[in-house]
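Note that one protein chain of the assembly has been removed; the remaining protein chains are unaltered in position.
Per-chain numbering from 1; labels A and B assigned in written order.
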Amino acid sequence: MGLTSFVKMFMPKDKVFYGLFEEVAVVLSDMASVFTAAINETDAGKRSQLLKSLEELEHKNDEITHKIFIELGRNFITPFDREDIHSLATSLDDIADFIWAAAKRITNYSMEDTDPITLDFSAVITKSINSLNKAVRELRDMKDLRSITESCVIINSLENEGDELLDKAMMNLFSSSIDPVEIIKRKDLYEMLEIVTDKCEDAANVIESIIIKYA
Amino acid sequence: MGLTSFVKMFMPKDKVFYGLFEEVAVVLSDMASVFTAAINETDAGKRSQLLKSLEELEHKNDEITHKIFIELGRNFITPFDREDIHSLATSLDDIADFIWAAAKRITNYSMEDTDPITLDFSAVITKSINSLNKAVRELRDMKDLRSITESCVIINSLENEGDELLDKAMMNLFSSSIDPVEIIKRKDLYEMLEIVTDKCEDAANVIESIIIKYA
Partner (left out) sequence: MGLTSFVKMFMPKDKVFYGLFEEVAVVLSDMASVFTAAINETDAGKRSQLLKSLEELEHKNDEITHKIFIELGRNFITPFDREDIHSLATSLDDIADFIWAAAKRITNYSMEDTDPITLDFSAVITKSINSLNKAVRELRDMKDLRSITESCVIINSLENEGDELLDKAMMNLFSSSIDPVEIIKRKDLYEMLEIVTDKCEDAANVIESIIIKYA
């Protein structure tokens, strides 16, 4: 028996969820970093490499999410409501899915230039995922509920920024005489990026509902 | 202590949900009215003002929905299954979100003319939200289950009307030689409006599943 298995045997069974959620949050941070690096990369080959590497991260996230659901099936005792664990896992998984969906648009539609709107979105997403990491880490000891709430408030306001960014982008897109095919591509990409900020807010809302029950 | 707080103190805790759902239903009615007024308004300035005012209503709805979730976290006793309260709150919130999403399309895509399809959709949505208001108000005393069922049946048939409206709109859009950018705009707007009728049906389905448990 390895040390890890030995420790795990004596670890209260419900603690496993904290670790898994933290792992997911770290993968999301990695995805935000790689996405930002990709859209800032001017070399086409390197760029496409970076975008492709998001797929592995998305798979890694899928595996951890799968583990969460398996543990949820196994564990009678959970640190917070089963439905909250399910919702949190689902919304975090959605974040990964939509970052990956955005990256695929860039690849599939051969979008090559560094687009200021996409850069703005990636900044909002990175901030939102950072706050999510902070909140998820603080769930473990539930010491500083106010700090968790603050992270959730930040994520909510970043979702608003995402909304405004999309509005501005759409107004620009449809007021100019851009080629229709270009409109189709950009509209689709921006909508995916805005959904990422929505899904971060969904996760924050689950976290808020968890801590309300502890307040 | 104000009178309201005093009354609330002695009100059975689970009654709070009825009032909150009724508040949400009233906001949805207001949104349907304002949306209808906006698309019938020929003055561009007034129109844009009306569309903008939907945002406040959508925020108001968000706040009430938030209160429902907080009460759900607090209350051990709920008037009907916790999952049903959650689903009903979510589907009602979705109605507000998609009315607001439709309004934003009109603004962001600078769609200025009074379009017959949009008028037809707004009539269907208004009727559906009226029936929803009736059903939600009758949940409080559960006296007339048949009347609640009737409202749900009406909402279901209005969703079918919404479907047919979208089909007709799409056939028109793609059979004529309309400019592709115009197709993108209209397709997107109509799809949002059709989703509003879907979300009304979702809410009606939750209400039906609530009253089945009482029958």
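What we mean here is this: contacts are C-beta pairs under 8 Å (C-beta built on N, C-alpha and C of every residue); 3 or more make two chains touch, one makes a residue touch a chain.
In this text the structure is predicted, and so the values were computed from the model without any measurement.
A.B. asks: One chain isn't shown here. Among B:Val26, B:Ile70, B:Met142 or B:Ile184, which residue touches it?
C.D. replies: Looking across B:Val26, B:Ile70, B:Met142 or B:Ile184, the contact with the absent chain belongs to B:Ile184.
A.B. asks: Using the touch definition up top, pick the residue from B:Ala44, B:Leu145 or B:Met171 that touches the left-out chain.
C.D. replies: B:Met171
A.B. asks: Please identify, in ascending order, the residues of subunit B that touch the omitted chain?
C.D. replies: Considering the whole complex, subunit B reaches the absent chain at 83, 167, 170-171, 174-175, 180, 183-184, 187, 205, 209, 212-213.
A.B. asks: Against the chain that's been left off, what residues of subunit A make contact? List them.
C.D. replies: 69-70, 73-74, 83, 104, 107-110, 180-181, 184-185
Keep in mind that, in the parts below, only the chains that are shown with their structure count from here on.
A.B. asks: On a C-alpha centroid basis, what's the spacing between subunit A and subunit B, in Å?
C.D. replies: Each chain reduced to its C-alpha mean, subunit A and subunit B end up 28 Å apart.
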